[in-house]
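A single protein chain has been omitted; all remaining protein chains appear in their positions.
For chain A:
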Amino acid sequence: MALDWMAWTWQTAAFFGCIGITLVGMTVWGIVAPQVPRMGILRFETTPGDRLFVSLLGSAFIHLGWLGLIGDPLWAASIVSVAYAAAVFRWV
């Protein structure tokens, strides 16, 4: 099946590949070490899947905010996003 109409680029393919690998990794982690929801600093229960969702969504907004307020390049936004994701997994 030709996928020309999807207008793939290696950058977007790598981006979706990373998301896919993360989801598979989280699933395997969930099977190997079943986890229970926990109460974090936001005072509601979250599972690792919830924390991944919050991390990805927050990272998207960090990148958009950086692009809108500061501009290219975005590597600093990516560093902030990694720190944000680590904080979410540790405390939320």
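Simple rule for what comes next: a residue touches a chain if its C-beta (ideal position, glycine included) is under 8 Å from a C-beta of that chain, and two chains touch if they have at least 3 such contacts; residues count from 1.
Here is the rule we go by: contacts and distances are computed from a predicted model.
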Chain excluded from display, named as in UniProt, from "ATP-binding cassette domain-containing protein", "Transketolase, beta subunit", "Glycerol transport system permease protein" or "Xanthine dehydrogenase subunit D": "Glycerol transport system permease protein"
Interface residues of chain A (partner: the chain not displayed): 4-9, 11-12, 15-16, 43-45, 53, 57, 60-61, 64, 67-68, 71-72, 74
